[in-house]
Each structure stands twice: as C-alpha cells, then as structure tokens.
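With one protein chain held back, the other chains of the complex are shown just where they sit.
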Amino acid sequence: MQKINVGVFGGTGYTGLELIRLLNHHPGVNLNFATSESSAGESLRENWPLAPDILLQSMNDVALEDIDCVFLCLPHTKSAAVARKAISLNIRVVDLSADLRISDPIKYEQWYGIPHPEPDLLPVPYGLPELGRADLVGANVIANPGCYATSILLGLTPLVRKSLILPDTPIIIDAKSGTSGAGRTPKQHILFGEVYGNFSPYNIGRSHRHLGEIEQILSTEGLEQGRLIFSPHLLPTDRGILAAIYVQVVNIEQSHQAFHDFYDQEALVEVLPKGSLATLAHVVRTPLTAISLTAAAETMLIVMVAIDNLLKGASSQAIQNFNLMHGLPETTGLLSTPGASG
Amino acid sequence: MQKINVGVFGGTGYTGLELIRLLNHHPGVNLNFATSESSAGESLRENWPLAPDILLQSMNDVALEDIDCVFLCLPHTKSAAVARKAISLNIRVVDLSADLRISDPIKYEQWYGIPHPEPDLLPVPYGLPELGRADLVGANVIANPGCYATSILLGLTPLVRKSLILPDTPIIIDAKSGTSGAGRTPKQHILFGEVYGNFSPYNIGRSHRHLGEIEQILSTEGLEQGRLIFSPHLLPTDRGILAAIYVQVVNIEQSHQAFHDFYDQEALVEVLPKGSLATLAHVVRTPLTAISLTAAAETMLIVMVAIDNLLKGASSQAIQNFNLMHGLPETTGLLSTPGASG
Amino acid sequence: MQKINVGVFGGTGYTGLELIRLLNHHPGVNLNFATSESSAGESLRENWPLAPDILLQSMNDVALEDIDCVFLCLPHTKSAAVARKAISLNIRVVDLSADLRISDPIKYEQWYGIPHPEPDLLPVPYGLPELGRADLVGANVIANPGCYATSILLGLTPLVRKSLILPDTPIIIDAKSGTSGAGRTPKQHILFGEVYGNFSPYNIGRSHRHLGEIEQILSTEGLEQGRLIFSPHLLPTDRGILAAIYVQVVNIEQSHQAFHDFYDQEALVEVLPKGSLATLAHVVRTPLTAISLTAAAETMLIVMVAIDNLLKGASSQAIQNFNLMHGLPETTGLLSTPGASG
Partner (left out) sequence: MQKINVGVFGGTGYTGLELIRLLNHHPGVNLNFATSESSAGESLRENWPLAPDILLQSMNDVALEDIDCVFLCLPHTKSAAVARKAISLNIRVVDLSADLRISDPIKYEQWYGIPHPEPDLLPVPYGLPELGRADLVGANVIANPGCYATSILLGLTPLVRKSLILPDTPIIIDAKSGTSGAGRTPKQHILFGEVYGNFSPYNIGRSHRHLGEIEQILSTEGLEQGRLIFSPHLLPTDRGILAAIYVQVVNIEQSHQAFHDFYDQEALVEVLPKGSLATLAHVVRTPLTAISLTAAAETMLIVMVAIDNLLKGASSQAIQNFNLMHGLPETTGLLSTPGASG
C-alpha cells in the first residue's frame, strides 16, 4: 500500500498528541510534520516522552508540497484559514476544531461570539460516521465533531430517526468530562490543585457551545430545536465522557430495538446487554463507544453513553474520517492493538 | 456546662471516624466509648493516626450506666436492636443507619428486602433540621437521614412546600457521590484500582433505597410518589455529593424566592448568588450545604445541591440533631473551626 | 483579649487562602485586609467559596495605619520590599517567602540567581519553633521556613545536635510533595492532565533551593555543608510532604532517644511508636508533624517525616510564629478544631 502523506497542525495539545500516537501506528500513513507555535524547534519528545523524534515546526514553516491530507488540531477561529489554504492546494482536511461544524455562519456567530472566519467554506460534511457515511467517503474536507456532541448524538439519533421521542417533553442531558477536554493551555481552573477532590458543573442549561452542532444535526433528523437541557461537569479524572440522557419515549421496547438496529453492525459502538451500565472504564483509551439503556419508568428511558473524549470524541474519530476519505477500511489503525478492547 | 456522656457504636467506619472527630472537639461532650467488632482491643489510633487514644470495645462489652446519648453508626438491621436497648435504659439515640428512617415497616421491607427488625420503635422523628425542628428539640430518638436523601430533600422541599412544581412532570435527579458513601468494608468495586480514572452509574432509575425515605418525606409535604427519577454515580473522589435536580416549575422567580425564604436564616445552608454553581469544593470537609439555582428554560429549573456525604450527609447532621435533642445551640461544635468555612 | 489587627499580602494563593482560613478562626485576631493583584476588587469568595466576604485589595491600596502584624505570602524578590516598609511603620512581619530565610545575601544570590532585594534586613530569626524559640518570642520579624526545609530540619536536627550522624557519610533525602507546593499560578506541568497518574522527580541532587536554608541551619548546629543529597518529587495529590531520610548514625538506640528527648514535650510533633510508619494521611489538613524511625541496618536509620506543606510547611507554622511574637500560647487557633487530630 502506498503511504498517504499527512501533517498535523497543533501537535502538542492533548488532541494532537493522541492523534500523532495513532498516526504513528497507522499502516497507511507517513507522518510528515507536526506543528507547534509554543514548541517550534523542539522535538516532540519534549512534550511526549519516548515519542517518535519528530521536529516540531511553526505553522508558517511547514512544506505542504507533497502532503495529501492535514489534520487541524487548532483553536477555533485559527483553524479555518489553514483549512482554506490546504483546500486551495488540493490537500484533504480533517478539521478537529469547531470552525467547520456549524453550517450556518450566523449560528456560528451566535454560539462563538465572533463572525465566522471563512464562511465560503461552509457547509462541510459532519464526520460522525455512525450517523451516515454517504458524505464522508471520498470527501475532501470533513468537520470532526465535538466530544460532547459525539456522545449525545450517538445517544439520541437512533430515537429521533425512528420518531420515538414523546413530543413536547424536555430532553435532559447530564454529562461529565475529564479535564483533557479543557485543553492543555495553562488555566487556573484546570490546575491539579483545583480539580483534585472536586466535581463541578459549568455552562449548564442551554449555554454550552456544543448545543449548536447537536441541535443542527438533530434538526435535520427531525427533532425541533430548543428541547435539549445540557449540563456539562468537570470530572476529577484526565479523560472520558459519560453522558446521562433522560428522554421520554413512545415505547421502551421499540427504543431498545432502535438502538440495536442502529449499532449492532457497527465495529466501534457497543450497546450493552440489559442490566449493564456504561462507565468510563469501558471506553477510556479505546476508540469505542459504550451505550446502555435503562427503563426508569413507563416512558422514561435513561441512555448512558461513554466515550474517550480524546479518541472517539476527537482523534480516533478523525482517523475514522480519514480512512473514509481515502477509501480505507474505516477502522484501519484503530483496533488491532493491545490498548484497544474488542 | 456539664458535659453530656456519649458513646459511638461503630467507630471505625468512615462515618464513625468522622463523628468521633467532631465529638472530640464538641465543647459539651464527653466521649465515653467507641465500639468496633473488627478492632476491639485496639486503640482508635490504629484506624485514625494521631487520633485520641481511645480503646475500641466490642459492642457487648460497653458499660451503658452513665451514658446520656449514643450514636449508632452500624449497618442497617444491626442498628435497631441497639436502639431498642438504649431506649429501654433511657439513653437518647441518634441512629445514623437506615433502620429508623422509614416509618412504615412494610415499606422498609420493600426497600431493604428484609422484615423490619424492631417495628415497635416506629415512627421516629426524621432528623433533617432545616425541614423543621419541632419534632427534634428534646427528642429521645432521631433517625439521621441518608446522605443522598439529605441532598435531594434540601433541593426539593422548598419547591414542594410552596406547590411550585409543575404537575405531571418527571423530576430528574442525577447525583454523584465520593466512594466513602460505600463504606469502609473491603469490596472489589471500591478498590483504588477500580475507581481511579473511572466514573460509573449504579442503581439508576427507581431502584436506590434512599428513594424510600425521600418519597416518604416529600409525600407528607404534598408531592405524589413515583415522580422521582434518581441516578446515583460513583465519583473518583473520596467524599462529597453533588445532586443535579432537573425540575419543571410553575414560576422561576417564585422558585428562587422560595429557596431564599427557606434558607436565608439557616446557618448551614448557603443559596449561592445567581451565576454561581454549587461544587464539591464549596462544601467538602465542612458541615455546610451549597445550593445553586439555574433557569435553563421557561419552566425548567436546575437545582444543584452540594454536601459532604460524611458531614451534612451523616455525622455533622447527627451533631445538629444531638444539639437539638439536648437544648444546645444547633451548630455547637460545628462552626468555630479552621476546617469549616463561614 | 484585645484583638491583634493583621493583614495578609498575597491572599489568593494556596498558602494565603489557608492562612486566611486559620486567621478567621484565631480567637486573638482581627483580619483587616487581604491583598491580591489579580483579583483586586473581588470578594475572597470568588476564590474560596463560602469564605468570609472579604474585599481583596491591591497591595498599593491597603491602609496600614492600625495594623499590628502582616503576613507576606508573596513571591520571593517581591516580599522583601513590603517587609521593609512594614518594619519602618513598626508593624510586625511574618514573611512566608524565601526572601528573609538566608542570612547571607551572597548565598541568596547563589540559590536564587538574583541579588538580594533588601540585604539590610538580614539576618532575621528563622521561624522553626521546635528548633528553638529564644529568638522568636517577641520578635518583630520572622522568616517562615520553606515546606521541604521544615520537614527535613525536623528530621535531622535531633541527630545533628547530639552528634549522632556518622562522619563522612552522605545523607540521602528522597522527598515527595503534593502539587500545591508549586503554587496556584497556571503552569503546564501542574495541570490536572499532566499530574494525574504521573509521579515525577525534579531538581534532584543538590539543585533545589531549599538546600540553601537547610544547610545554613544545620551548619549552625554543627553539620558540615555539602553532605545532603535531596531529591524532591511531585506527587499526584494536592497536599502533603513525606520526606524519607536515609542517615547513617553512630548508634540506633541513642538516635531513637534523641528524637524522643527532642519532641516528647512538643504539642505539634508526634514521634510514632516503633513499627508505625509516617504517612501523608497522618498529617494532611492538620498542623502536626509525624515522624517515624526505622533501623534498616546496623548503622542505617530511616527517618520518615510527614507534614502538610500548606500548614506546618507554611501557614500553621506562620501562626505558631505569630503567636510567639505576640506572647500568645504557641498553638492558639491551631488545635481546638474538628479538622485537627489530637
């Protein structure tokens, strides 16, 4: 197999490091470069001990001539311009930032408080493969979903698509994430001394930015906007998301069936047997999603969704999208490893 | 002040150790004994380094003649018989087990799967002082509430009492507790290696035993039974409970007012200013409760309640009850300490 | 008792917060102000929820007229100038920074890489009360020791003073500290995601700055300089220091005796019985020091010293010094609290 030449923009954040780790073992990939503005000139080993000895370069110094595909692990607003440049050079793009996720620039501005930096690029296929691969196979640009958004969309779409959610009822999502979701840039609230022994909600209700992309996708599936109540919390752990979704359904048995129909053929999603509950330990350091279903009352279903925020919530999903773009089997580089279960 | 002679049954569990720590600094108390079946004959220092050098005795060996009050930190089903004996000797009892919390022996059996060991003792005042002190002042026996129950009742009673909850809507409680809530008896699921880096739900829906006492109290306040959906989770931290309560209300402003009316004169409950969210760090290692209110939609209120499961959820609440029993100021021994905020 | 008016410079670091917590419950103190450059104008409650509602002021805005004593929790090099100003106003000073610990400005420059900011102030009494109180009682200025230095000096001075250490042998100190020792200013290496699940040495050998003050004190006690090998490590916990000291002694039994002679009358130091080993759990959140002695070979003694780095290693030791300065009993405000053992 001829190797695909790739580069990573933003290689020293948690997402970038994880992505490089995966690319480094992907059988179809040559990792040509990784960028870092803060560590340009250093080896990747300064950030990730015993890593491959890759020289980190400033964004402006990388040579793009022979590159087939770039992964963008940059802050939102910074990412779109790099995407535009890559596209102009016929380089494929998997954008892990938020810049290309929301199709409507006005909505982007509502959620992110700033005009969209490159509205001409929109819309771009939303890379959550389990929701549909038609737009992803062979795509030139893919917007990689947010971590919370991934967990919540995986937990709701099977019900929405079958119209199983009771009309006019709120959908409560109480979600918890490890601190790597907040990035690797030093801020006081994610210092060890602040997080250790603590557990804290933030941006609860209808204020977290991922609501924008979640409701965009669910509205195309037929769910009216405004029904989600979403409360993220910071867990005193490094990685993993567990989303507890409380949703009232027309029929509990049909809901179970909808999840099995949706996921039983999926390699990376596991619907747990009745009685088991999804936990972080099911999925942390794997590309997998674990989903459990619990009937709590006649019409009340509790959907628990667990993912690793840095893998299925970011980097391993980016690999799924990369594989689909390039006609490779979707799980190439993700499963045949001691680190991964299943 | 003449000291009150007390004893602690079950002194080497997490609740018992915390209670002894509090009693040891309570200005009105002589701690006469502490029992432990597993550590009888050892000093308390074997369990709690640098603790007072108290000899642990077997339950059957303690002398009760001069005792005024006992605290029972025993497993449910074991506690009631000791309570009965103490009552027969005119010794006051604060029971921290579940045995005396549920007034109806049939309900006890439904939740605990075993006939009530001492049904003649029932009913007993339920010791959540902020809900009403009439039955607690001067009482001879008090049932100390469960830890989850304390947090949830503090979060719902102000709304229930003012009839502010929308009829026929579910009340969702997504609660999280540190591992000390699961006790100090070795079990595999609370080993460090199992909990570290994990986060896991358990007994979700309508199966956790604390639902019994919660719905008993709320039904006397006017809420019909069966409306609560309650999902406890095990946090990778040692102590603290955060309960997120999603409740639909008639009026958001009146709901805010109801909480302030209920708690503004309370020494141990703090309703946070708008915009602040309750976290574990607010309350861990203090006898305090922190409550925050967030309007998430027109009728959707998110009530966050944070307590220390071993203090307000167990031992400091037991001291509040003890003080009320004996006509002492309710916060005696709880506030004038470096460890406590406020 | 007439209250002593105090102020805290640097009130929102970990040390300052802990100190305010202690002062707030000290029966002889009025806390008049606390400063913070980053949070000036905010209430202390923004940093420490449920704290007393103290307005944080900029250093330059505080009124010093009626102040009797200030505590300096400022970075080294910043602290000395504030000390000088306070002294000139006849205000007592407990300096928790490193600025006044090293008597010789040349040595200061060697360790801190910068000329001493106020050499005229030197020397100042070194406030480790268990090593001698003569210079501390009634003092106007005291240099509060470093956290590692406190643990190591408490573990070696009894042996040095009795000349029990074998000549010409190295003294190995393998020490571990929770992350609060690294302060509350955001830096990448103390982010939760970096520390969680990790354990890492730093500045090992003879490069950590606390060696300067340790060897200064030990040389006055009769130990030649240069014999200590000191390896600090960052523990994945928020607080506590455990120092393992490997020292070859003339006689094991006399060494035990030396520790008991030195500490048996001390209220805040506990020499554990043979067979017990000092741990963080003995001391965290208390003003106490736990010391254990283990004979590992004919002349090899292992001294384990455990302290809370923010308390005995900083703020509770500052209170000891404050009490001595003002003729109060040394443990005033430190022991009669539920949070403290013993």
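By written order: A, B and C. Residues from 1 in each chain.
Here is the rule we go by: a contact is a pair of C-beta atoms (placed from the backbone, for glycine too) under 8 Å apart; a residue touches a chain by one contact, two chains touch by 3 or more.
These numbers come from a predicted model, not from an experiment.
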Residue of A:190, A:247, A:283 or A:305 in touch with the missing chain, whole complex considered: A:283
Which of B:167, B:193 or B:275 contacts the chain that the document leaves out: B:193
Contacting the left-out chain in the complete assembly, out of C:40, C:62, C:122 or C:229: C:229
Selected residue (touches chain absent from view) among C:197, C:222 or C:329: C:197
On chain C, residues whose C-beta touches the chain left out of the figure: 170, 172, 174, 176, 194, 197-202, 204-206, 226, 229, 231, 233, 235-240, 242, 244, 246, 248, 277-281, 284, 294-297, 300, 302, 304
Contacts of chain B with the absent chain, listed as residue ranges: 14, 178-180, 184-188, 190-197, 236-239
Chain not shown, touching residues in chain A: 21-22, 24-25, 48-52, 196-197, 270, 272, 276, 279, 281-283, 285-286, 288, 290, 333-334, 336-342
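We take it that only the chains that are shown with their structure count from here on.
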Chain centre separation (chain A, chain B; CA means) in Å: 40
Geometric centre distance via CA averages, chain C-chain B, whole Å: 37
Between chain A and chain C, centroid-to-centroid distance (C-alpha), Å: 45
Where chain C touches two or more other chains, by residue: 196-197
